[in-house]
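Structure provided below as structure tokens; questions to follow.
The other protein chains are all here in position, but one chain of the complex has been omitted.
This part shows chain A:
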Amino acid sequence: MIEVHDLTKRYGDQTAVDGLTFTVKPGIVTGFLGPNGAGKSTTMRMILGLDRPTSGTATVNGRPYADHPDPLHQAGALLDAKSVHTGRSAYRHLHALAATTGIPKSRVDEVIDIVGLHQVARKRVGGFSLGMGQRLGIASALLGDPDVVILDEPTNGLDPEGVLWIRNLMRDLAAQGRTVFVSSHLMSEMALTAEHLIVIGKGRMIADTSVSGFIENAANESVRVRSPHANALHDLLAGPGTTVLSVDRGLFEVTGLTAEAIGDRAAAAGIAIHELTVVRPSLEEAFMELTKDAVEYQSTLIGEAR
């Protein structure tokens, strides 16, 4: 369980994290979403006591992380694959971390097997690919068999097989009753693994919701209608609370009416319909819609900028 209350971090006059309050519950994967620069990594670092909050509190299993006598057993984290001395072997890196809490060497071998690094475990980390570094970071996160697992962009640099492996791993960890808190800037990635979402933009809370709730709230469904009798159909459907948008010759996008209602009305009026499709916004579109005002680094079309 992670509890964050009114957490704020300022750097000079820049506010990186602005009064966040949320709870990450055990037993499910909670996605932490936001555009680049939204404050996800800073929030995670404050949860782990690496950064000092300007105000507010963050606790792991009921206490500030640094106050636990057995921190690696409370929470394991992958914050940055490059949090390793490049001159040390993967095995010695994990062995040194394990030694701080009296974790036996046998566990070091186990986590190396879990992440599939046994062939390179004795090699210097400096020669690792991004994906291998990511696996090493996950190995160190699992080292203490922690109740809480915090992963910052874990799929960065992984090949498709690695991405699939991470997804299964996160689900397995949650199924074991652990708290799994994982950040991403890709909505599609989270849709496949997370049950709950915390969405932030510019350091502020945008949504704290289940994945399905997120999609429903973010953007409206519309219905695409194709008919040879466009004008008659347009008059039939238009009305308060309904938007009929002409997309192409004989093609509309209707919002505010269900596909059933449109079909029934057309049938009653004797208008032929050639297509009737419910258009659901993709998760990615829903996410973009929700965070469009909170994007830190917005790409602007040259025409728009004028």
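Methods note: a residue touches a chain if its C-beta (ideal position, glycine included) is under 8 Å from a C-beta of that chain, and two chains touch if they have at least 3 such contacts; residues count from 1.
The rule we apply is simple: contacts and distances are computed from a predicted model.
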- Have a look at "ABC transporter permease", "Fe-S oxidoreductase", "Biopolymer transport protein ExbD" or "biotin carboxylase" and point out the UniProt protein name belonging to the hidden chain. "ABC transporter permease"
- Absent-chain contact - pick from A:21, A:36, A:55 or A:101: A:101
- Using the touch definition up top, pick the residue from A:6, A:159 or A:172 that touches the left-out chain. A:172
- Query: From the list A:66, A:130 or A:272, which touches the chain that is not on show?
  - Reply: A:66
- Task: In the full complex, which bits of chain A touch the chain not displayed? Write them out.
- Result: 45, 48-52, 65-66, 68-73, 77, 79-80, 82-89, 92-93, 95-97, 99-104, 106-107, 110, 113-114, 140, 142, 144-145, 165, 168-169, 172-173, 175-176
